[in-house]
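All protein chains of the complex are present and in place, except for one that has been dropped.
A, B, C, D, E, F and G label the chains in the order they appear, each numbered from 1.
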C-alpha cells in the first residue's frame, strides 16, 4: 500500500468526479462520507474498510463541465490551500468533448497546446508541494479506434501519459482499462453517452485507483 | 402532396414519438398543439402552415419504453379505435436496445422473429382499415457499420423494409437519412446517446416525413 | 445563402425571442442548443441541418418584458461585447402593448419619438461594428386594420421600415407575413393573446428569417 | 331585490365560473367562501354585505373546458341533486372557441343545433324544479362585429336570448355589457385572450348579475 | 368624485394592505393589476370600471407585520419618491396587537406616544407634497367594547381621528363601519382572527374607501 | 394514578386532536410517537416519562373538521375495532362553529338535539366495552360570557356535563380551565382564532388530562 | 465461483435491502441497474465487472419496515413467481427492533417462535424450487454483548444459524463480520442508528456476499 498513515487525498476533476459532492458552503462539505455518488466515495469505502488504521482523509473537488482552463482558475483555492498529500487530477474529457459538441464555438475548445501547457503549469506549481501527484487519463467508451472523438481523446491521453513520464508522476490510465471491459460489456451498460458512468462504471474506476494505491 | 382534405394522421411509437405528449386522461390530449416536443409537433407545424386548407388532424400515440410487443397490446385502443386515415408506425429501437442494455434479461428482448411476426399481425389487422400505413425504420446514430448495435439495428430495419415491399406500404427509411447527416455532424450534436434526438434531430425526422408526404 | 463560413448571429429582443433561453449565469448559456423554445432554436436547427459546413454560431439575448429602452441599457454587454457578425433586432411590441395594457401609467410607455431616437442610436453604435444588422418589425396578430393596437403597432413597424431603408439594413417584415397566414388560420391557433406564438408560430417566424438568409 | 329569504343560488358553467373553486372531494367545497376567484365570490361578497339577512346560500359548479355537452352529462349530479332555488347557466364560449382553436377536429365542436337542442333539454328538465333559471350569454371581448369569432359567438348568444324569451326565463346578457366597457377600456386590460377575465373583469360580471337580482 | 383626472393613489400599510402585492424587484410590481388580493385591487376594479376616463394610477406599498415605526423607516422610498397625489395610510393594528401577542417583549410594542409622534412626523413630511392625505383607522372585529384589545385599539383610532381633525385630513373610519356589519354577521365570517379579512371583508373595506372618494 | 398496567388510551376528536397525526394508510400510524403535534403527544410524553412501567399504549383518531355526526359514522372502525381501555371523546366545537361560520348553510349545523342524541348513542354503544370513557367539553377562548358563540358553546358543554353525570363518566371540563388561564393571558397568545391552540395551549390541555388521570 | 451461467439472484428483505429500489409499477423496476442504493447494487457491480460472462440477472424485492410476517404475505408474488435460481433472505432486524422501539405495542412484535415458525414455512415452500437459498443473519452494530437489543438480536441470528444448518442452506453471517469492523471503526461511521448502513456499510455487506459466492 502506497499510502502513509494520516495522509490526505484530494481528487480534482469534472462531472465524473463531482457527482453532487458536498460544496464548500455546505457545512458538511469538508467531511468524509459527503463525496457524492462518484468513484471518490467508492475509493473512500474501500480505504475505510480495508485500511481503517491508516486514517486517510479524502477531499472531492470535482466540478461539472470543467476543462483544464477552469481547473487552473480554481487551483490555488481548491488544491493548494488544502495542502493535500496526494492529488489525483482527472481532466480532459470536456476539453475534447466540446470540440465535437460545439464545433462552431471555437472559444470553448481546449486545443492540445493549451491542454499541455496548462497541465504543465499545474504540475510545476504542485509537484513539490505534495507527496504524490497522480494523473488520470481522459477516456471515451468507444471501441472503434477509427472513431473521430476516440482518436482525438487518445491525443489528450497521450499528452497525459507523456507528462507523467516526463515528471515521473503516477498515472491511472483509464482508457485501456475501459477497453478491456468493453470487450465483454456494451457501452450502454456502463455509460449512456459513452462518458458519464453509472454505478457499475464508478466502481470500475475506483478499482483502477485502488490497484495503483495497492501496487508495490 | 399525398394527403387528402380532412384526413387524420396517427403516429404510434416509443419515447422518440412520445416526448411528453398529452395523455388521454388529460382533457386536452386529443387536441392539436398538444403533441409534446417530438417530431410530431414539427410535422404538425409544417402542415398547418403550408397546407392549412387540407385541415389535417394529428394524433400522437407514442409511449416511452415501448417495443412492438407493447404496441400490439394497445393497438386496438390506440390505433384502430381512432379510425385514422394514415398510420405511421415507428418502432424497433427498444426491441434492439434492450438486448444491449440488459444482456442478462432475455425475457425483455424482442427477437427478430417476434418483431417480424408481430409487425406482420399489426399490418394485416390495419392495412385495409386505413388509407395509408407508413413504416418508419428503427435507427442508430452510429456511422461505424461494424458496431454490434448498428449491425443488429440494421437487421430490424431490413425486416421493416422487407415488410413495406411485401405489403406495398409507404416507408420512411431514417437510417440512411441519419447516415447522410452524420457525414457532417457529430452524433453528440443530434442525440446524446445516439438514439434520443434533440430539437435539431426532431426537426430532421420531420423533414423526412414531409419529404414522403410531399413526394409525387 | 447570405451567411459566410464561421459567422456568428446574435438575436436580441423581448419575450418572443427569450422563451426560457439559457442565461449568462447558467454555465451552458453561451452554447448552441441552449436557446430555449423560441424561433431562434428553429433557425439554428435549419442552419445546422442544411448549412452544417458554414459552422454558424448562434446567440440568443432575448429578455422577456423588454422595450427598446431596456435594450439600450444592456446593448454594450449583450450585443457589442459578443462581437457578432449578424445582429437581429426584434423589439417594439412591448413598447406599444404597454400603452394599451397600462393606459394610466405613462412612464412605462415608449412613445414613437423615443422608439425611433433610441433605435437610431443603437443602429449608429452597431452598424459599422457588424457585417449585417437586420431589423424585425413588431407585429400584432389582428387582421382588422382599424383596430387601435394594430394601428399603433403599424406606426412602429413603419419606423422600423423607414430606418431599414435609411440605413440600408436588411429587414424581416413580420406583419405582412402574419397577415398572409391569418387569411387561412385563426389567431388563436397561433398565439393565444395575438402576440406570443405557440410552436407553429415560432416555426413560421423562423421561416421568414430563413427566407431572408437564403435569398440572393 | 328578487331573492327570497333563505334561497340557494347555483352557478354552473366553464372556466370563467370555475376559477379554482372548491371541489366536492374537498371537505370545504360545499361551503360559502370557497368559491374560487371568479365572479361567484364577488356576487357572494355583495350579497353577504348588502343582504345579510336574506341568508343566501351559494354553490359554484363551474368546470374548466366545459361545453354544453359536458354540462348535460353532469346536470343531474351537479344541479338537480342540490335542489337550488336559482340556477345561473353560463355556457357556450368553449362551444364556439373550439371551432376556431381546433378547426380540424370537428368532433369537439358544438354546432348551433346541438347547443340549442341540449340547452332546451336542460331547461325543460330544470325549469319547474327551481324558482328561477337565469341564462347568461356567451361573449367575446371583441368590438369588431365583422370578426369571425365575434359573429359566431353572437349566433350562440342569440340562441340563448331566444330560449330565454320562449321559456320566459331571466337573462344576463353579457355581450352588450362588455361592448359598453370596451368603448373605454382596451380588451387586454380585462382579459388577456379576450375571454378569461382578470379581477376587474370578474367584478364587472358580478355587477351585471347584481343588477338583475336587484332590479324590480 | 373627489379624484381628478390622471391622479395617482398610493396605499401604504401592513398585511391587510399587502396581501401578496407585487414587489419592487418583481418587474411587474409597479403595474396596475398587480396589487395582490387586498382591498386595493377591489378599489382599482371599481375605479377602472366606473371612472375609466379619470385614468387613475394605483400603487400598493403595504408590507406585512409593519407598525408605524417600520413605515417611518421606508416612508421616503415607499411614499415620497413616488410623488403620489393621494396617500392612504392604514396603520396601527400591529402597533396594538403586539402588546397582546407579545406581552413580555416590550421593545416590540408601539406605545400611543410613539404612535402619535411618528404619525405626526409622517403627516408633516407629506401633507404639503400631496394633494390629499387620507388616514384609515385601525380596528378590531370585536363588538364587546369592554374587551381589552378593543379598548386599546380605540385609543389608537382616537389618535388617528384627532390627527385628521387637527391637520384637516380625510379619514376612513373603519371601526364603526365594521361595528355596523358585525350587527348582522359574525366575526368569523369576515376575519378568522378578528383582524385579517377574507374576500368579503376586503370588498367591504373597498366600499368604505369608495364612499369617501365618491362623496361630495 | 387511574391507569392500569398495559392499558390502551384512544383519543377521538376534531382538528384539535388531529394535528397531522399518522394516518392508517401510513405504515407508522398505529405507533407511539406518531401522534402529530397535538396534546395527545404531550400526554404521551408525560406518561412515558413518569409512568414508563405502566406501558400505556396511545391511539390518536382525531380528524380535522369533524362534528359528532362524522364521529358516529366512523365510530365502529375508529373506536370499537381498536378495543381500547380508555376513550377520550373531545367533540362539539365544530358543531357550534359552523352555525356561526356558515349561518346560511343549515344542513351543516349540528343542533343541540342531534348533538345530545348522537352523543348518547355513542356512549351507550361504548360504555360497557371499555373500562373508562372520558368526555371532554367543547370550549371557546372568550372571556365575555355574553358573546353569542360563547353562550352557544356553553349549551353544548352543558350537555356533555349532564351526560357525564347521568352515565357516571369521567369528564375533563376544559372551558373553566381556559377561563382561568385567560385571566392572565390574552387569547391571541394561546389560539389565533380562539379555538386552535398553539404549543402552549396544547401543553395546557395535556395538563388537564394528566390532572384527571393522576387524581385519586 | 458458485454461480452458474445465466442464473437469477433474488434478494428479499427490509429497508436495508430496499433503499429506494425500482417498484413493480415503475416500468424499469425489473431491470438491472435499477436496484436503488443498497448493497444489492454493489453486488451487481461486482458481478458485472468480474463475472460479466456469467450473465447473472438480479432482482431486488426489499421493502422498508418489513418483518418476516410481511415477507410471508408477499412471498408468492415477490419470490416464487419470479422463479429465481438463488434467493437471499435478509430479515429479522425489524422483528427485534419493534420490541424496543414500541415496547407498549405487543401486536407489532415478532416473537422468536413466530420468527422461527414463519422462516421455516418460507424455507420449506422455497427450498426445492430454487437452486440455492441463502440466509442472512440480522445484526446490531453494537459491540457490547451485554446490551439488551444486541442480546435479543443474537437470539434471532441464532435461529437463522440453526435453520441454515438444519436445512443445509448457505448463510451470510453478518453480525461477526460487523463485530470485526467495529473493532476498528466507530458505529457512527457506518450506521447513524446502529442499523441502517451508509455507503461504506453497504459496500461492506456486499463484500460478505461476494465472499460466499466466490468461495469454493
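For this structure, a couple of remarks:
Just so it is clear, a contact is a pair of C-beta atoms (placed from the backbone, for glycine too) under 8 Å apart; a residue touches a chain by one contact, two chains touch by 3 or more.
Everything numeric here is computed off the predicted structure, so don't read it as measured data.
Of the options E:108, E:127 or E:161, the residue whose C-beta touches the omitted chain is E:108. The missing chain, though absent from the display, is touched by one residue of F:64, F:151 or F:203; that residue is F:203. Of the candidate positions F:42, F:95, F:116 or F:147, contact with the hidden chain is made by F:42. Taking the complete complex into account, residues 32-33, 41-42, 44-46, 48-49, 52-53, 181, 184-185, 189, 198-200, 203-204, 207 of chain F touch the chain not shown. Contact residues of chain E toward the unshown chain are 64-65, 101-105, 108.
Residues of chain A that touch the chain left out of the display are 6, 27-28, 30-32, 55-57.
Convention: only the chains that are shown with their structure count from here on.
Touching chain D and chain E at once are the following chains: C, F. Taking B-D and A-G together, the chain pair joined by more C-beta contacts is A-G. One inter-chain figure worth recording: chain A and chain F are separated by 63 Å, centre to centre, where each centre is the mean of the chain's CA atoms.
Of all residues in chain B, those touching 2 or more other chains are 101, 103, 185, 189, listed in ascending order.
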